[in-house]
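Apart from one protein chain that is not included, each protein chain of the complex appears where it belongs.
Let's look at chain A:
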Amino acid sequence: MTDPRLPAAFLQPGTSSFSDFLAAQAPDLLPSRRAVPQGHAGDLAPHGTTIVAATFPGGVVMAGDRRATMGNIIAQRDIEKVFPADEFSAVGIAGTAGLAVEMVRLFQTELEHYEKIEGSTLSMDGKSNRLAALIRSNLGMAMQGLAVVPLFAGYDLNHGQGRIFSYDVTGGRYEETAFHSVGSGSLFARGSLKKLYRDDFSADQTVQAVVEALYDAADDDSATGGPDITRRIFPVVQVMTADGGRRLADDEVATIADRVIAGRMTRPDGPTAPLEQGAR
């Protein structure tokens, strides 16, 4: 910046959206504005994999494994794919890691920017719609193999409950009930949660259920990383309640992961679900 003055556009009243402001003032900073030459670019960059979210009475839990892959190579063992979006919500990302991390940064700034300018936070639906708009603007890149598919979850202060939103590459936004998963291991994680999930779980039980689900995803999907017991790398777990969101400390997750692994030592397929309908 050569001129130290505030540019005239900064002083104009108008949008309270940071991405709209960037689009007008510095479009080259937007991740979706980059021109990518024709062809498939999907194999050039690492991909993030499995994200799981599940609600419980009074909140919602989101967790992600720590692996990024590039073809058959493990690009990173300790990547973080679950981020707090603001005080009460979190976003987990699957797809092209670099673009996704940048999009999360833009989304975080977008929410904070709105909050500071308007003096109030966006509603949960408002936040999820803003994220949909960011994904939609990335469609061109997605068609060239650089897709980003997030999972958004948070505690809705107006409704007094945890909520989960999933997306498709065109920016479609779908509210999920109870639990959901995205990424390459999502089929296995969802199957696992289907059997383990109960709607009267406490926060701790929900955390254990999603860690089990990630273990099952890693069990059957080569791109999803299981708990790394030699390097002590464990999933990132974010718990959001009416008191705000918090990332569980590594040793807390380690305790749960160790319990899950201990269980799998005797029963590699994990806990059994009762066969009878309605049995608790």
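The rule is simple: a residue touches a chain if its C-beta (ideal position, glycine included) is under 8 Å from a C-beta of that chain, and two chains touch if they have at least 3 such contacts; residues count from 1.
To be clear about the criterion, contacts and distances are computed from a predicted model.
From the set "ABC transporter permease", "ATP-binding cassette domain-containing protein", "Proteasome subunit alpha" or "Cytochrome bc1 complex Rieske iron-sulfur subunit", the protein name that UniProt assigns to the chain left out of the figure is "Proteasome subunit alpha". Chain A residues in contact with the hidden partner, per the touch definition given at the top, are 3-6, 10-13, 18, 21-22, 25-26, 29, 87, 105-106, 109, 112-113, 116-117, 119.
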